[in-house]
Every structure is written in C-alpha cells, then in structure tokens.
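Once you've had a glance at the structure underneath, I'll fire off some questions.
What you see is the complex with one protein chain gone and the rest in place.
In order of appearance the chains are A and B, and numbering begins at 1 in each one.
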Amino acid sequence: MAATSSSATIAIPGQLLGPASKFQPGPGTHIHESNLYSSLLGLVHVNQPTKAPGPVKRLNKITPAPPPAELPTISVSRSAVSDKRETLPEVGNTVLCRVIRITPRQAVVAILICGETVLDAEWQGLIRVQDVRATEKDRVKIYESFRPGDIVRAEVVSFLSPTLPFTRRFYADAAY
Amino acid sequence: MTDRRRVNGPVGSTNPPVFEDEPEQEFGAQKGIRTRTPTATRKMYLKTGVTPSASGSAYLEIEASRKGAVSGLKLSCTVHGPRSLPRSTPFSPHIILSTHVKYAPFATKQRRGYIRDPTERDLGSHLETALRGAIIADRWPKSGVDIIISIVEGDHDRETSKSQGGEAWDMMNALSGCITVASAALADAGIDCVDTVAGGVAALVRDEGDDTTPRIVIDPIPSEHEQILAACCVAYLPDRDEITNLWFKGDLPASDMELYSQLVEKGIQASRNSNEVIVNSLLISTREQQPHERHDGTTRMHIAFNLQR
C-alpha cells in the first residue's frame, strides 16, 4: 500500500505545486509549461509511490530522472475543506441510482451517489437490457428486473459515448 | 403588456421623486474629489459560502467611497453545478457555462424591472468570456454550470445630476466586480480553473480644474472626475499572465498606442489587487472549514482587506 504523506498546505487554483519532472499529476491539478499547478481550492496531498524512503524531506529523496511510475503523485482534494463536492461518474465507479422509467430496451436511472460522494445534481444513466446480468442475457426482461422507484447499485461501463449517455452494468438490485 | 404573474401596482405611471435644487456650495462640498492615490483600489469585502444550498457562492462588497453619496457595489454570486445537461442539449465534450447577471429592482437610482435588459445581457456575455478562459472545460464533459450574479446594489452615484454617460462607466466597475465574485464562487464550487481570474478597471480621466494632461487612475468612480475619456476593464490571470477578457471603451487617438497599453497595464494592476482579495478570502475560508466542522451559515464574519497601501 502506498504510503500517504499529507501536508496541510492549502492550494488555490493556479498555485505552483512543483515541476512535472518530479511529480505525477493527480486529481485537482494540471500541467502548464512543464510545471504542475493546482486547479482546485483544497488541501495538497503527496502520495509517495511504493516504499517511500522516509517521511522527512521527501523532495530531496527523489532521484533526478526516475521512471515515471516511481514519481510521487501530487493531488489537491476538496474533501477536507468542503462537504459538498461534485464528482463526475467515471467508468468503473460504483453508483447508486433510482429508476425513473423503464422501456423494453432499457431502464433510465438517476444517479444519486457515486462511490462515497452524495451528488447534488442528478445525472442520468441508462441500464441496457443486455447489461442487466451476466448470464442468460437474452432472457432478461426489463420490467421483470426493475420498477420505477427502485434503488439500484450499478457499475459505470461507459461514459463518453455521445449516443449512449451512460450505460450501467447492473449487479445488485436492492428493491427499495 | 403587463406581466400578470407579478404584482404590478397602479395602472397610471409613477415617477421617481424629484428633488429640489440645493444651494450650489452645499452640493459642491458633497461632490467627491478622489482622495485615494491613483493606484489604490477601494476596500473590498469578499466572503465565500454565503448560499449553502448552492454548489458554490460568494458575496462581494466594495465600500462606498463617501458616506451617503455613492453607494458601494454589493454582489451575490451563486454557482450551480457541474450538473448534467438537459436531455435536449447535444453532446458536449466540455463544460458549458451559462452566466446570468441581474440587477435587483432596488439596486440603482432608477427602479429596475424584473426582465433582463440589454445591459444585463451584455454584462453576462462579457462575464462568460472572462470565465471561459480560466476554467479547465474538458475536466467536466457533458456538464453544465450556471453562474448567477445578483447585483444587490449597483455602483451608482446617488446625488449627481449630470450624467455624462455615467451608466457605461458604471457598467465597467460592475463587470469587474462580477468577474471577481464569480471567480471566488467557482473556486468554492470546486470547478477546475487554471488560475483565479480577477477583474480590474482603469480609466483615463480629466479632473476638475486642470485641463492640461489627463491621467490614468485605477478603480475610477465617475462622479469623482470631471470627465472620463476612456476606460478599460480587464479579466486577468495573474499566475499565467494572461488576459481572458478585455473591454475597452472611450475616445482615444489611434496614433497613441502607448496610451492604450498603459491603460491596460493599469487595469492589470487593479486586477492584481482584486486577485489578492480573492486569494486571502479563499485561504481564510478554507482554514475556517478545516476542522471538519459543518457550517451552519448563521454566524459568519466579514473579512476586510485593506488595499490602500
């Protein structure tokens, strides 16, 4: 497990965090002219890669040109300073959603919770009939699986396709 | 046609009160002369998180220059989102900004209506340009964000009767404030930005008495000067050293390019001052929230930053 050394440094958008040759960009950062900058207001975290040499003076311990995988990841997170944070559902995320309406081909759901984050805005998702379960896919009937109002736990399988807004692979149905 | 969804009041038209003319010297004593140095901005109060139900929010107040004569600017900004776009919207690989600036009915000398007028639409589109340059738009595909600013009190001279097109210059100050407050609210909402953008205004003015050389001042108040020849409002990213929006207005000879760049330079200086206020306010609010305490929103302190150095 990666050792996490976090400092209580507050970063504001546009703040210089370090050169891109010494850090990997994590969430909440961006690269501009081979430097890493913060893009959020939050706390700076530096995640050392496997087996960090020591807690003190971590900047000096980095060898000048290590392979990229060994670079510590620097990230800016809002979780400690704000209880409200929006996250965009990403492929692979586990989400909790409520079924809004069903059609023979798919169930339309509103995503309420993404990972551990309670979402403020409602993102819409689709569970296609072929994604409802892993086996006997051709015998799935949407109306036998879902009813409007159900809370569904699902995994995001696609996000950026313009035609299919979201697709969820159903794997647990908690009929609420 | 009257809007039946509001309480419209009397059928006959009403007039704002007309005041009797005061004796000349009394009025002259009230008329402001700029007491700040040409490179000083007025005091600003900026506070984030004033609207807890929004994703992000901020309140900006610029002090009134003199008691009673000129009102300060009071702006309240809320940011809603990122949220999913409506179903009718076509696919977008990046975040879609929508800005909305509205004066409150009691914000200015004349009562404002509830329907947005062209001035307010103009402010909204300038604001959108200014913010678009600061936001990392492709971090949030298929999303939209609403940025709404209510101008609770406009930067208007209450007493002066001579207009000299003051409305246009007031708009510049309003836009600069809008950019600053929206930038703080965006940071509060956690929307990725390359930098904290801030607004600043500089103007080429001619003062009463001396008709020799016009001078450049930052954060101008129209009523404090005999005449404003030109003004520019910049939205500036200090760490990137980039201007995201430049709005220039006035009457300058085309030959004197030096004057243009000087004016923009001073606008950047004003914007740096505003940026400092944003940074301080964000740092303080973040420190306040750090001990994992939930904010109840009832007891909030005002933080004042003195920029008159």
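One rule holds in what follows: contacts are C-beta pairs under 8 Å (C-beta built on N, C-alpha and C of every residue); 3 or more make two chains touch, one makes a residue touch a chain.
The rule we apply is simple: contacts and distances are computed from a predicted model.
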item	value
Per UniProt, the name of the complex member that is left out, chosen from "Proteasome subunit beta", "Putative ribonuclease P protein subunit p40 isoform X2", "Ribosomal RNA-processing protein 43" or "DNA-directed RNA polymerases I and III subunit RPAC1"	"Ribosomal RNA-processing protein 43"
Options B:T14, B:S88 or B:S255, residue touching the unrepresented chain	B:T14
From B:T37, B:S53, B:S125 or B:S261, residue that would touch the chain that is not displayed	B:S53
Touch residues of chain B, complete complex, unshown partner	3, 5-20, 22, 50-55, 57, 59, 64, 68, 71, 74, 76, 78, 80, 83, 100, 102, 104-109, 111, 114, 116, 146, 148, 150, 152-154, 156, 158, 296-298
Footprint left on chain A by the chain that the document does not show	83, 96, 98, 112-113, 116, 118-121, 133-135, 144-145, 147-151, 153, 171-176
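The working rule: only the chains that are shown with their structure count from here on.
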item	value
Chain A and chain B, separation of their C-alpha mean positions in angstrom	35
Complex contacts: residues of chain A adjacent to chain B	8, 10, 12-16, 28, 30, 32, 37, 39-43, 78, 80-86, 88, 120-124, 159-160, 162, 165
Residues of chain B touching chain A in the complex	55, 80-84, 87, 91, 93, 134, 136, 139-143, 187-190, 192-196, 237-240, 279, 282-283, 286-287, 289-290, 292, 294
